[in-house]
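The structure's right below; bear with me while I get my questions together.
Let's turn to chain A:
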Amino acid sequence: ACAPKAVDKPETPSVEEPAVEAPEETGAPFTIGVSNPFISSEYRTQMIDNLITINEEYKALGLTKDLVIENFDTDVAGQIEQIENLINAGVDAMLVNPGDAVALNQILEEAVNMGILVFSIDQEIEAKGVINVGHNQYEWARISAAWLAENLKEGNVVQIEGFIGHPANDLRMAAVADVFSDYPGIKVLASESGFWDEATGQQVMSDFLAAYPNIDGYWTQDGMAIGALEAIIAANPDPLPLGVGEARVKFLQLWAEMLKKDPDYKTIAVANAPGVNATALRIAVEMLLGKELDKSILSGQFGSTVVIDVPIVVTPENFDEVYKEYVASGKYPDSYLLDGIMTRDEVLKAFFK
Partner candidate 1 sequence: MSTHQTDGLSMENLCLKTIEIQKRFGGVRALIDGSIEVREGEVLALVGSNGSGKSTLAKIITGVLDQDYGQINYFDQQVKFSNPMTAQKAGIMAVHQDLSLVPSLTVAQNIWLANEPLTKAGFIDNQAMHTATNKLLDLFENTFQASLHPEAIVSTLPPDEKQIVEILKAVSRDPKLIIFDEATASLDSNQVNCLFKVIKQLKQDKKALVFISHRMDEIFRIADRAVVLRNGRTVGETLISATNEKAIVKMMVGSEGIFEKDSAALVDLSQVGTALVVENVENAKLKGVSFSIKKGELVGIGGLRGQGQSALLHTLFGNEPFTGQILLFNKAINFKHPKDAMGENVAFIPGDRATEGLLMIRSILENLHLPNWRKYAKPLLNLNQAKIDAKKASQQLNLVMDSLESPISNLSGGNAQKVVIGKWLLRNPSFLLLDDPTKGVDVGTKAEFYQLLKELTLSGTTILFYSSDDQELLDLCPRVLVMQDGSIKADLYDEFLTEENLIAASMGAHETVSNNEEYAHA
Partner candidate 2 sequence: MNESEVSNNSNKSIKKAIKISPPLIAMLIAVVLFLLSGLLPAGYSTLQGAIRQALNILRLASFIAIIGAGQTLVIISGGEGIDLSAAPIVTVGALLTYMIINGQNYLILPVLLLVILIGAAIGLLNGLGVTYLKISPFVMTLVMSGVVQGALILWTKGYYDGKVAPIMTQLVARDLIWGIPGMIFIWIIIGILMTLLLERTRYGKQLFAIGVNRTAARLSGVKVNRMVILTYVLAGAMAAFSGFLLVGYTQNAGPNLGNQYLFPSIIAVAIGGTQMSGGKGSYIGTIAGAIVIQLISSLLTTMQLPQALQQIIYGSLLVVILIIYGREKGLRS
């Protein structure tokens, strides 16, 4: 289920066969750095865990050393420091999850100029020589917004946003706004920030429910969707507003709980896979090994983005199947985000010449 849909790309035969087995000639083992300025979310936690796991794989092959991880809550100036620290640590490549779309451009270009391979994950940035990797945030949000609008057609809607001003949040909200603009019957009553925090999301939803007796639907994202649904369960408003969620184990549990009470309950959960970071790590290793990225697969705002497809969209149609695998199996903790990391072969096949 996690395999990416093949991005439509011309099958160009690879000219040179990569010498994966002979790391000495390529300068391996490589040091790869990670910069993450925001740690208080399940997404980021799983992202770091994924990266460590995948790096172990390469370490065993003698291709990489331990990751150099800069991982603490900080602002833009702090992330600039993180990146400087990575430069000083002599990394060969760095994976950066930027806290700002523009502010890191120059320091990242400096890194590129020093011969470091730089990847920006989850967030497209313009800096020359930087490769962006991630889902298309606009498209990601559009999927659930479109579902909501289609099922609702008209009514009062509230929104719980992530960090207002954060580029990913803004792209997502833009998608939602674009979708709703096609439905004149949908009226957005209010929009508040839940700061990408489950508990805050819950509170915002409680406040909404208290302030507006007539909510027909809501759009939210991230773990806040779990909080929002819990608030709804607690308040048990009538009628039940139609909402959207994100594909996480806990959300699926709540969904099942709702179904027990009301077999007609429906919602949608789109996966926002932290695994894109690990996929980017794979791309980094291959590039360090001298393989050439297929320029033709690059797209996006700045023409430098490797787009990775959303691995799972959970709808009432496939709910049972997904529930069995991720919840009933008991293999995953409650906070697990439905994920997808491309395999080495998939990466090679999809993105390299």
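A quick word on the picks: all candidates are chains of the complex that A comes from, given by their letters.
Couple of notes before you dig in:
The rule is simple: contacts are C-beta pairs under 8 Å (C-beta built on N, C-alpha and C of every residue); 3 or more make two chains touch, one makes a residue touch a chain; residues count from 1.
Note that the coordinates shown come from a computational prediction; the quantities given were computed from them, not determined experimentally.
What touches chain A in this complex, out of the candidates 1 or 2, is 2.
Remark: chain A residues 39-42, 44-45, 48, 164, 189-190, 192-193, 195, 197-200, 202-203, 207, 210-212, 223, 226-227, 230, 234, 333-335 touch candidate 2 in the complex.
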